[in-house]
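Notes follow the structure.
Just one protein chain is left out here, and the rest sit where they should.
Letters A, B and C name the chains as they come in the text, with residue numbers starting at 1 for each one.
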Amino acid sequence: MTDRKPKNIFVAGPIAPAFIGESIGHHASKTNIGGHSIFLGQVRADMINDQPVKAIEYSTYEAMALEKMHEIREAIFSKYALTCMHVYHSLGRVGAGEISLFVFTSSAHRKAAMDACAETVERIKSELPVWGKELFDNESYQWKENK
Amino acid sequence: MTDRKPKNIFVAGPIAPAFIGESIGHHASKTNIGGHSIFLGQVRADMINDQPVKAIEYSTYEAMALEKMHEIREAIFSKYALTCMHVYHSLGRVGAGEISLFVFTSSAHRKAAMDACAETVERIKSELPVWGKELFDNESYQWKENK
Amino acid sequence: MKVNIILFGQLTDITGADTVTLENILDTDNLVSTLHKSYPAFIHSKYVIAVDKKVISENTPLLNNCTVALLPPFSGG
Partner (left out) sequence: MKVNIILFGQLTDITGADTVTLENILDTDNLVSTLHKSYPAFIHSKYVIAVDKKVISENTPLLNNCTVALLPPFSGG
């Protein structure tokens, strides 16, 4: 177990596809990596009571979320032989079709990266104190519930 | 089962990180997507007999590989509720730290994309007639074996 | 003791504010019953209580300067 410091994972607004490309490119010098696994959460224009979701507005209990994310990160690093892990989550408004979650794990052999990515996503969804408010055209909204 | 035509999956040389970012960005208009799963294979500088791998040179039996990839794609689409799937594999020389495989699946809910991506990667590794020749500094080489 | 409670998500729709302050609170059971009297809509709300950023599962005494947060079901990602 290393003593990684809690890192900020939150970014204002959507996560840009070009940023994801750049993050991937930063790993070219890590020639012990054989596989990268990436999960991206994208905002769906779900129809709710005949109204499409236009955007989701994310909020968090930041101090607790960063502490929890640190705990998740340490647990994942101690369970899987990862080279690195990066997590970004949007706060504020993210439009339908835009990306709100970016989880990126890397390892020498593919299985560790893939399993670690899947487990990290599940833990983020169930354990991070983050809330999404689904916004509609007519100024109405509904609080999102994760399935 | 739709009648998708066999698509070319092969690209000359490494897969650029910026291309991956652009591919992600092309999905912003597909607002029924809730999750993307991506796997990237990167060339490792493994030490073999005290020599680091400098690059892998990939070759294929292209006609058979495209037919097999079409079969894999159809099987994955009939098994998982995917919105789309994209696969790219390098041919020719890919240096250590560069990307040689890009598998990208998308779905309304995350599980389908993640499971489909993992299964597609396993099938590509075990069923596609592709060969990697590990190149060393001194002009020597070794044919790669997948574990 | 006076306790400041921070609220998130749909719970802020009940109070119209991100924080509420309750007086004469000793522990979390006490906090819940007082809250339910002041804001009956909380009785039908789903939430967990975090004391100093840790979710608690049984009655917990509240000390001075502790941070109490009410967390509705998470929906990040």
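The definition used in the following text is that contacts are C-beta pairs under 8 Å (C-beta built on N, C-alpha and C of every residue); 3 or more make two chains touch, one makes a residue touch a chain.
Since this is a predicted model, take the numbers as computed values, not measurements.
Counting contacts over the entire complex, the absent chain touches B.
Contact with the chain not shown here comes from a single listed residue; of B:V53, B:L101 or B:A118, that residue is B:L101.
From the set B:I24, B:A45, B:L82 or B:I124, the residue in touch with the chain omitted from the display is B:I124, counting the whole complex. Touching the omitted chain from chain B are residues 41, 58-61, 63-64, 67, 89, 100-101, 121, 124-133, 143-146.
Heads up, the rule we're going with is that only the chains that are shown with their structure count from here on.
Taking the mean of all protein C-alpha atoms as the reference point, the chain centroid lying nearest to it belongs to A. For the pair chain A and chain B, the distance between C-alpha centroids works out to 23 Å. The distance from the centre of chain A to the centre of chain C, each centre being the mean of the chain's C-alpha atoms, comes to 27 Å.
Distance from the chain B centre to the chain C centre is 49 Å, each centre being the mean of its Cα atoms.
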